[in-house]
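Just one protein chain is left out here, and the rest sit where they should.
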Amino acid sequence: MLHLHADNLSVERGTRTVISGLSFAAKAGEPLLVVGPNGAGKTTLIRTIAGFIKPSAGTIALKGDVGDRDIGERCHYVGHLTGIKANLSAAENLAFWATFLDGGTHDAIRDRVEEALSLFGLGALADYPAGLLSAGQKRRLGLARLSVAGRPIWLLDEPTVSLDAASTELLARLIEEHLVGGGLVIAATHLPLGLEEPVYLRLGAQAAADPSAEEEQP
Amino acid sequence: MLHLHADNLSVERGTRTVISGLSFAAKAGEPLLVVGPNGAGKTTLIRTIAGFIKPSAGTIALKGDVGDRDIGERCHYVGHLTGIKANLSAAENLAFWATFLDGGTHDAIRDRVEEALSLFGLGALADYPAGLLSAGQKRRLGLARLSVAGRPIWLLDEPTVSLDAASTELLARLIEEHLVGGGLVIAATHLPLGLEEPVYLRLGAQAAADPSAEEEQP
Amino acid sequence: MSAFLALLKRDLTLAVREGAALGTALGFYLVVVAMLPLGLGPDLKLLSRIAPGILWIALLLAALLSLARLFEADHEDGSLEVMATAPLPLELAVAAKALAHWISTGIPLALMAPVIGLMLNLDIALTPALIATMLAGTPAISFLGSVGAALTLNARRGGLLLALLVLPLYIPTLIFGISAIGFAGVAQHGFGASFLILLAISVASMAAAPVAAAAALRLQMS
Amino acid sequence: MSAFLALLKRDLTLAVREGAALGTALGFYLVVVAMLPLGLGPDLKLLSRIAPGILWIALLLAALLSLARLFEADHEDGSLEVMATAPLPLELAVAAKALAHWISTGIPLALMAPVIGLMLNLDIALTPALIATMLAGTPAISFLGSVGAALTLNARRGGLLLALLVLPLYIPTLIFGISAIGFAGVAQHGFGASFLILLAISVASMAAAPVAAAAALRLQMS
Amino acid sequence: MNPMQTLTQRLANPTRFMELSRAVLPWVAAGAALFIGYAMYLVFFVAPPDYQQGETVKIMYIHVPSAWLAMMGYAIVALSSFGLLVFRHPLADVSAKAAAPIGAAFTLAALITGSLWGKPMWGTYWVWDARLTSVLILFFLYLGLIALRSSLEDESLAGKLTAVLALVGVAILPIIKFSVDWWNTLHQPSTGFTSTVDPSMRTPLLISAVGFTLLFIALHLKGMQNEILRRRVKALRLAEVARGDRLASAGAE
Partner (left out) sequence: MNLGPHAAFIWASYGAFVVIIVLLIGWTLFDGRRQARALADADRRGLRRRSADTTHERDGK
């Protein structure tokens, strides 16, 4: 089973140390929700796990049935930006990412894309230029990437931004399916996401110093 | 005494009519707070009054002891952006705006700038490049413009963004002084601003349709 | 101090503090001119013959590309909106900014031209004429360019599009600038006529361009 | 279809749908070349002599300025980050994008060159040599330029700075491109040698540039 | 602990570097003044004119050291860049940043003195041969390094990206060095001055070269000190600004 261990992790941004001496473990099947006030370092942590930022000290290691590829290539990173091109249709956008991230025959990709689009309620909009979609629809199209290419680790940075209630619900189901399938999910969020038994990782000085803050947080 | 009258005002953005058939009056001495949900057209209204946007129908007129200058030149517009140059010191930034907006002798301007800086708690940072200031300090420097150049009308778009409680309090005092001196203040805001007897102008379909919304709003 | 002078002074101060902008423009000028002999072969006679034309065209490009950011910073940080509500008409504010660009970039480029011309084996006797014509012509470059900069403020593909829009407007300046230098080698009185036309173009564009640029800016603020 | 081809196809599709980019580059090429006879006077012999050099240099500038946005869109919409976590090494993704730029801009510019050359009275017999050398040399332009585009992704003063950084890297391409055309007029075997060097430069930059560009991109994602 | 490591660690620490360089700098500067002064004495009062070039050979005593230092400067920038990108050495960026303008100045000096030598020797200030062109490209590279660094807001990112550019450009050094051998040009081939040049000219040249190299080192050390101070000032100011914010919000509560 997959484990992700962070050991004594410190990360600097500019001249400030944003995360210092953080240790935690994420296990397959258990969603890890990273919470904390603005500027606490949630985004920084997610990007460090994805490999964009090199920690100034400490290690992040993946244990379990791992090949030789590094963490970055075994994870889906979904940040604030959607990676959607306005001048490609919704289906073309998704087909590109399916091919780029995973590969497969033309037909297999078409099927996966169709399935993902209808899953996210975008079936009817498949052939529209993505530029015409509303903010929430664009966001869903970005999330549909999660289901067209299989990756064991999902790193989500505030995935519910601009999503309506139904889509949030859908995302929660998708995350749970992924967890049941032995996947690992780490999400930075201000909202509970509607997951069943999340594990919380609290960041930020206030959260650590003031235990009453725990009630405020989801 | 100054009056500002808007009569049957309609404003279009892109293809949508954001404001339609709006009439209101703002009197000197009474702060007019424009409130409403996101996208209700608050920013649009403020910018229309400032003269950046031409209304598609209706008029805005200024009555009272007015010269021949139009509304735009008799108002301070303070929007989301601060108009601060990172490579000028805080004092240089303010001195530029004082000269540009109002003029006066070198010494008079220096005195006004010093006074405004210390009023906004930036006296100690006067000679630092403004680029080093934090978001809140930059914002205060932007607001200091209000007090280095006298203008009868203040148009403020969410002036308290990134301000801490003390600065918000200071701004409220400043607004009240301006009102007492016969000035006119129109502010778009989500917060009460701490003013004594504000007049509310509610925008947006929900606010109009649902009277219970009135309680929710400040 | 008047509002106009205050803006001029601010833009010049910023140009000095962000000195790299001028450095980049001068570097670009140098590089573009230096590529020519590499492309044309090191025939010194040929080079010295085409030198004035090349120096002018490269100067146009360098000035133009450095203009791309003329209004961008003021647009991004909101200064432009405050300027639009000031007693000084926006046209004059545009003029002050274009003038600051001329002083901070046009003049240094013009003064550097003869030095760079050494690489093209430019006849040293032409130096005064070259500098004089360039000083007379560069105001037109800054002012006409300000119209392009205002029009492309919100467009992607800044540099290329700006060049496409504005370079055709520079053609009269180019023609008379070069013909003045040509005459300087031969007859003083031909030089005078071309030089006066050059000045006239600069003065005309100083009068007309700010109106167009201010209109373009107003449209983009609404 | 492999990831490399998928990215290549996507960028080409986008280039076709956003046709204005190519149009602007071609327009710029045309305008810059058209200014030359105005600057140098209509001496047809002189013009036809310097035509290949001018066509090459203007092509360098047009291609370069159109490269300024190579990574910008992917950076702004987050695609670059997703690409960085894909199985395809970022180096190859950069190579696919540079290749798409070559196909969508480099080739059209190279094919347009002889047509634009007509304005400079270019010897028509040189057309095949001109097109051949330009097709052989433009990959180096796209790939070396991608390094500059990656380095200036977050920089103010895009176009000018990019040109200053990258034009010096283009000098070998320019020298051998021109010398090949020069030989084409005289002896076929000199042409062959220069042409091969040109190809070698292109191949070398195709191998080396993506490494540097990918490193620059990674630094900017952290 | 092995002594090598301690030395690196000592140098890696900016405070230690400040102490060490403060101690060394006066000696380097004095050495530079001595050597340069003696070289100039030899050049103007002792060294003979060249049988071919006459007195213009005096330009050699500043031209050749400038050209060498132009290349050495780039080598320092490139090595520092390597140190920054690979070892993340905290002083490497400071060193690269300080060396670039000094190298650019010596490159400019080599170009100007070379041009002024070229007019009497070759009849023109400038020819487009391989050596001269490659030095000009070196100058452009320096300009590019300085321009790129100054147009990025984030200083640590600026340092790293500039380092990438410096490493991309390092190919210019062998090109300059061997250009005279690869293509026949007007310019003097590198002789290394071991055999062909008469000792009466070789000695002053070597002394002059040592003097200007010491000057380069002194300027580089001083420039690094200045840069370290600048970063400290900036850090202090940022801290003060942050503290001002905290006080303001504390006062409000």
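Just so it is clear, A, B, C, D and E label the chains in written order, and each chain counts residues from 1 on its own.
One rule holds for everything that comes next: a contact is a pair of C-beta atoms (placed from the backbone, for glycine too) under 8 Å apart; a residue touches a chain by one contact, two chains touch by 3 or more.
Here the structure is a predicted model, which means the values were calculated and not measured.
Of the options E:109, E:167 or E:201, the residue whose C-beta touches the omitted chain is E:109. Among the residues E:16, E:88 or E:230, only E:230 touches the chain that is left out of the figure. On the side of chain E, touch with the chain left out of the figure occurs at residues 44-45, 49, 54-56, 58-59, 62-63, 66, 101-102, 105, 108-109, 112-113, 116-117, 119-120, 215, 219, 222-223, 225-226, 229-230, 232-233, 236-237, 239-240, 243, 247, 250.
Methods note: only the chains that are shown with their structure count from here on.
Summarising the inter-chain layout, the chain whose CA centre lies farthest from the centre of chain C is A. Note on interfaces D-E and B-E: more C-beta pairs are in contact across D-E.
For chain B, the chain whose average C-alpha position is most distant is E.
Annotation: 38 Å between the Cα-based centres of chain A and chain D.
Note: centroid distance chain C to chain D, computed from Cα atoms, is 26 Å.
Multi-chain contact residues of chain D, defined as those touching 2 or more other chains: 156-157, 161, 164, 167-168, 171. Counting partners per residue, chain E has 133, 140, 143-144, 147, 151, 154, 238 as the residues that reach two or more other chains.
In the complex of the two chains, the chain C residues touching chain B come out as 1-3, 6-7, 9-10, 13-14, 17-18, 73, 76-79, 81-88, 218, 221-222.
Considering their complex, residues 147, 151-152, 154-157, 161, 164-165, 167-169, 171, 212, 215-216, 219-220 of chain D touch chain E.
Of all residues in chain A, only 14-15 touch chain E in the complex they form.
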